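Sending over a structure as structure tokens; questions will come in a sec.
All protein chains but one are shown in place.
Then we have chain A:
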Amino acid sequence: MLSRTLRAATARPFLVRGNASLSSAPPAAGTPAPPPPPASTTTTATTTTTATPPSAKAAKAPEEGDKAEGGRRKRKVWTPRKRPAISALAPREWNRPLAPGVVPAYDYALKYIQRDAAAVAAEAAELEKRVEEKEGEYQVLLKEGGEGVKEGLEKVDAELEGMREKLHVLRVQAEVNLPEVRWKVKNALAERGREAHRHLLEHRWRKDGDLDLLMERIYQMKVVPDLLPVLKPTVDLRVAVPATTPDQFRALAAQGRAGANVLTVEPGVFLDPKNTLSPPMLYADAFHADTRLYTLLMVDPDVPDPERAGYKTYLHWMCPNVELSAARAGRLTGLNGHTAYVPPHPQRGTPYHRYTVLLLPQPPVRGERYSRNLEARAVREGGVSSRRLDIPVVGEGERAGFDVRKFVEEWGLGVEGGAHMFREVWGAATSKVYEEVLKQPEPVFGRPRKEDRYADIRGRKKYVL
């Protein structure tokens, strides 16, 4: 009984300390903050890391103690687990999750990983020196110019590409196994300048379900064959809109964000036209170190075309030459300078409209494809590694019937970049859009009238005796 009450008394606090330092000021360089003391088996559950989602391991141990308290079964009300407030604005230092000697396998594993990381880092540094020398050679050859030099230049360029690819792999491998690095990336303390951190962020986006969900929705809603033949996203594009309906506020509260009024849009969900009266907030995370230019497009492929008894595409928003890079991750601004944003206006009587946001990459400044050489040289010299496109502003009359495939082919935009998609159905706000923004009478669609085949014989006598 005593052990049970003790366990209840030392039950996990709502915010678990895990292994982060408690103070925000980082300790002196040579003295890492001490790890939590070696705990007994009852309280070892508290030393799990803060960043992992509630796993069966961490959550099971204290629950047993809570439930059986006093013989009464407390009905557990699920509250979303609150993440500790660690971020770039409130940084913490990484500590070992277990003190030395608690689990010898962990101590040895840590030493092994650190030794391997040091060896790979040394190899990477050596290769980097060779890459620098080779790059110097390349620059010299470039300055010479002339016909005979061209072949030699291509050969050196190809060698450099191979070396840089290997250097990238070494740089990632040097840090990717270190628990400190992995913890930092997991706790929003990733340094986007470091290749290993960028690699882990991209890996998380690709493998932990976000990209899968996006592609599932894109294929299910047939965005891919309808708008473009292929889409292979390389940029994590997220869309957020202000919440307006009671359901949306309820969903936010269920997520644990009761006071918030910004809704992150899951790809494929239904939004209310009121949500998109103002341009949605776009957050793009690119994983390349150099600055590249992308073209933003927002299209609706489901605008009815009664003349052709089909549907046509309407261009809601366009902005070419949007700069993206790993360092510049976050909210995109200044997007309304080209083809102004027209809010989505799904017409009454039509089935749901799919509103697709695309961030397509513009062709590279030199060559046909982006390469590591281009990336490295752009980073070193500064400037942008994409060609700046002078796309003319699309007039109001040309928005309807916009051909995305033709546009992409004409300007040489790639199949990569970012994509997102949501759906909408007529709402009261649509009338508002027609009245104030489009300044047109609002159309109402429906099925065409059925021809009455019996209009002639109706009323006439059928049987003659």
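Quick note on the criterion: a contact is a pair of C-beta atoms (placed from the backbone, for glycine too) under 8 Å apart; a residue touches a chain by one contact, two chains touch by 3 or more; residues count from 1.
Following the convention adopted for this analysis, contacts and distances are computed from a predicted model.
Since a chain is absent, check the UniProt entry for it and pick the matching name: "Proteasome alpha-type subunits domain-containing protein", "Spermatogenesis-defective protein 39 homolog", "tRNA (adenine(58)-N(1))-methyltransferase non-catalytic subunit TRM6" or "Large ribosomal subunit protein mL40".
"Large ribosomal subunit protein mL40"
For a quick check of understanding: of A:Tyr106, A:Phe249, A:Tyr311 or A:Trp411, which residue touches the chain that isn't displayed?
A:Tyr106
In the whole complex, what residues of chain A lie against the chain that is missing from view?
19, 39, 41, 44-45, 47-49, 52, 55-58, 60-61, 97-98, 103, 105-106, 108-110, 112-113, 116, 177, 179, 182-183
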